[in-house]
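A protein chain is absent from this complex, but the other protein chains hold their places.
Chain nomenclature is as follows: A and B, assigned in order of appearance, with residue numbering initiated at 1 for each chain independently.
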Amino acid sequence: MHKQEAALFQDKKVGFFIYLGVETIMFAVLFATYMIFTPAANGPYPSEVFQSKMVMLSSFFLLSSSGTLMVAERGVRERKKNKTLLGLRLTLVLAIVFLGVEVYEFYSFVQEGYGLSTSVFLSSFYVLVGLHAAHVAFGIGWMIVLFIQFRRTKVSASLYEEKQTIFSYYWHFVDGIWVFIILLVYLPYIT
Amino acid sequence: MKLSMFGSEYSIPTDIVAAWVSVIVIGLVATYFVVKKRKLYVIWDYMKTTNHRKIGILYLLFGILYFFRAGIDALLIRTQLAIPNNDFWVFQGEKYNELFTTHGTLMIFFVAMPLLLGLMNIAVPLQIGARDLAFPFLNALGFWLFFAGSVFFNLAFFIDMTPEVGWTGYAPLSRAAFTPGAGTEFYVFGLQVSGLGTIFTALNLIVTIVRHRAPGMLYTRMPLFAWASLITSFLILIAFTVLAIALYLLMFDRLFGTGFFSGDEGDPVFWQHLFWIFGHPEVYILALPAFGIFSDIISTFSKKRVFGYGTMVASIGLIGFLGFMVWVHHMFTVGLGPVVNTFFAITTMAIAVPTGIKVFNWLFTMRGGVIHFTTPMLFALGFIPSFVIGGVTGVMLSLSAADFQFHDTHFVVAHFHYVIIASTILGVFAGLYYWYPKITGYILDEKLGKWHFWTFLIGYHVTFFPMHITGLEGMPRRVYTYSETDGIFLLNALSTVGAFLMGISMLFVIWNVYKTHKMKVKVSHDPWNGRTLEWTVPSPAPVHTFEPMPVIQSIDAYWYAKLAGHVLPTTTDVRIKPLERDSIQPFCIAMSLLIVSTGLTFRWYWLAITGGVALFAMLVLRSFTDEREDFYGKGDEHA
C-alpha cells in the first residue's frame, strides 16, 4: 500500500472509529434504559423469562465468529486467498446461526406471552437486544457484499484490504456489545 | 374554509389554504425563472455535488429559507399575543400550540443548525488549508439527510398534521394516548433523519480538522472558528446520538405500544433526562461556533491577534465539557430533590466563568487595536453586550430556588432568545457578511448591511427585553392569551412591535442580496485585509484550492506574511486531496429514508419496507461505485 493510499485509509479508519464511538453512546443509553426499567414493577421477573442455555449457545456462535474473522484478517494481510475466504465463510455461517438462535429466542419468548409491550422490562430488553440483532443482520449483508467485492477485478488488493479491515472493526465491535449484553442484561438474572 | 369534492365536504383551515397558495405561487415564480434563464442544470449540478463550498451554500440557502418560515411563525405568535384576549385569525388553542412547536423546532434544528453547519462547511477547510472535507460523499449525504428531515417536518403543516407538543416533546403528552394524530410522528422522524445527517457532518468535520490541516497548521495555530467547530462537532456526536435514542424510544412508545415514557409503568421524567442531556449541549452547539466566528472577526477588524489564544481555546473546551453536566437545570421543578437541584445549580453557574473569560478576552482583543466598523464587525460588537445580558439572566435561572419562579415563564423565553439571537443569529449574519465574498465572489453592500444591523438589533431588544418583565408578572410561556387584569398588555404590545421591526430588517437582507447580485462587482481574494488562510484563495473559492499548498509558521500566518511583505512559503509534498466524484446517490439515499419515515408515520408498513429495501439497495450500489476503485492499486502516479 503506498503512501497516498495509506493516508486515505487512515482517514477512513479514524472516521470509522468515531462512528463506533457514536454507536457506543447509542448502546450505552439503551443499557442505561434497560437498567432503569429492569426489573419492572409489573409483569414477569427477568429470570422467569431468560433461558441460560439459549444465551450460552448464541454467545458461543457470536464470540467465536470474532476468532474466525481474525483468520480472514490474517489471510488478507498475507495475501492468501484461501485463508481469507475460509475465515469469512466461517464467520458468515456463525453469524447466521447466531441470528437464527436469536430469532428463535425472541420467538419463544413471544410464544410464552412475553412480547414487546408486555412490560417495560421486556420493552427495554427488545429495543436493546433487537438493535444488536439488527446490527448482526446488517453485518451479514455487509459480509455478502464483501464476498462479491473480493471477486471483482476493479477492486485492487489494497482496496479490498481496506474494506475488509473496516468491516472487521465493525464486527468486533458488535461482538463487544454482545459481551456487555451478557454481562448487564442476562447475567444478573440467570441463576 | 369549506370545500366540497366528490360529493363530500372537507373543511380546510384557512391558514393552510394560505400556505398552499403562497407555496404554489412562489414555486411557480421560481420555476418560471429557472426555466427562463435555463438554470435547470445548476440545480442538477447542486443535487449531485460533493464539493464543500457548494454543500455549504445548500445548507445556507435552506437555513435562510426556514428562517423566514419560522420567522413568519414568530410574527404570527407575536400578533396573537399583541393584545389581551386576542382573536387573531385561527391562532388560539390548538393552532397556537402548533405555532410555537413549529417555530421552536424549525429555529433550532432547521435554521440554526444548517446555518452553522453551512458556514463550517465553507470556512473550516479553507481556514485550515484542507482541500475539501475528508469524506465528500458523506458530506453530501449529511446535507441531504438534513434536507429530507426538514422537508418531512415541514410537510406536516400542509396536510394539517402539525405536531403540537412543543419543541421539547415532553412525554406523556407526546405519547399516542394524548396526541393520537400523526403530528408527533412528523416531529419524531423529521428530527431523527436530519439528526443522522448532522452526526455524519460532525464526524466528517472532526476527521477533516484532525487529519487535513496544512503543513505547519498546528493545533496551536488554528483559527478559533476551526477550534470551535472541532469541539462543537464532538458535542454534536454525543448530544445528537442521545437524542436519536430518545426519539427511537419515543417511536416505540407511539408505534408499537411500549411504555417507556408512560405515567403508569414507565417514567415520563426519563424523557426529560434524555431530551436535556441532548438539549443543553445543543445550546452550546449553537453558541460555540458563533463564538468562533466572532473571535476571528473581532481580531480581523481590530487588526490585532486574539487576546489570550490559549485560554480562549481552553474555555471553549471547558464550556463544552461543563455543558454535559448541567442538564437538570431545565428540570428543577420536577422534584429530583434538594441535593440534585443544588448540584446542578452549581455546575450551571460554573459555566459563567469560562464564558466570562471569552467575553473579557474579546474586549481586550479590541483594546489597543484599530477598530473598523464594517458590517461583520458591527454584528460582533452588537453581540457582546447583548449576549452578556442573556448570559446573566441564565445565571439567574440557574439559582434553583429562583427558577421555581422563572421556570416556564416568558422570563425564560427572554433568556434564550437573548443568548441564541446574540450568539447564533448575529454570529451567522456576521459570518455571512464576512465570508460572502468567499462564497459568491461578490461583497454585500455595506450601507444596506448597516441598516440591517441596526434595525435588527433594535428590534431584537425591543422584542425580548419586555419579556423579562412579563415573565415576572406571571405570564407562563406557551399560552395563547392573557387578560387585561394581568397588567402585561403594553409590554406585550411592545414586543410585537419589536418583532415586526426584526421582520422589516430582514427585508434589507433580501434587497441587499438582490442588489449585490445585480451589480456583479467582483471582489479580490482578500477584501477585508484578513489574517487567515481562506483569504489566500480566490473569491469565490474554487473547487481546487491550495495548489500549491502553503506552509504555516505561526498563528494568523497570512497576516504576518503580508506585514513582512512576502508570500506564504509553499510545498509540493502534500497528502492527497479527498477523492470526490459527483453523485446523485446521497440524494437518493436520503429520499429512501423519507419514504421509510412516511411509511412509519401513516402505518403503511409496506411503504416503509419498500423504502428500507431501497435504502439497502442504495448502500450496496454505493459500495460498488466507490470512487476509490479508480485510485487504489495504481501506484503513486495519482499523487
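List of remarks:
By our rule, a contact is a pair of C-beta atoms (placed from the backbone, for glycine too) under 8 Å apart; a residue touches a chain by one contact, two chains touch by 3 or more.
Throughout what follows, contacts and distances are computed from a predicted model.
Missing from the rendering is one chain, named in UniProt as "Cytochrome c oxidase subunit 2" (options: "ABC transporter permease", "Cytochrome c oxidase subunit 2", "Peptide/nickel transport system ATP-binding protein" or "Dihydroxyacetone kinase subunit DhaL"). Touch, as defined at the top, links the missing chain to these shown chains in the whole complex: B.
Checked against the full complex, the one of B:317, B:441, B:476 or B:527 touching the unshown chain is B:476. Check B:19, B:210 or B:395 against the missing chain and you find that the one touching it is B:395. Among B:305, B:450 or B:525, the one in contact with the hidden chain is B:305. Touch with the chain that is not drawn comes from one residue among B:465, B:500 or B:604, which is B:465.
By the touch definition given at the top, chain B reaches the unshown chain through residues 93-94, 96-97, 164, 166, 170, 172-173, 178-179, 262-264, 267-269, 302-305, 307-311, 332-335, 337-338, 341-342, 345-346, 349-350, 352-353, 356-357, 359-361, 363-364, 366-373, 381, 384-385, 388-389, 392-393, 395-396, 399-409, 457-458, 461-462, 465, 468-469, 472-474, 476-481, 563.
We adopt the following convention: only the chains that are shown with their structure count from here on.
Each chain gets one centre point, the mean of its Cα atoms, and the points for chain A and chain B are 34 Å apart. On the side of chain B, the complex with chain A involves touching residues 134-135, 138, 199, 203-204, 206-207, 210-211, 237-238, 241-242, 244-246, 248-249, 252, 256-260, 265-267, 270, 274, 575-576, 578-579, 616, 620, 623-624, 626, 628-629, 631-636, 638-639.
Contacts from chain A toward chain B in the complex involve residues 2-5, 7-8, 10-12, 14-15, 18-19, 21-22, 25-26, 29-30, 33, 36-37, 40-42, 116-117, 119-120, 123-124, 127, 141, 145, 148-149, 152, 154-159, 162-163.
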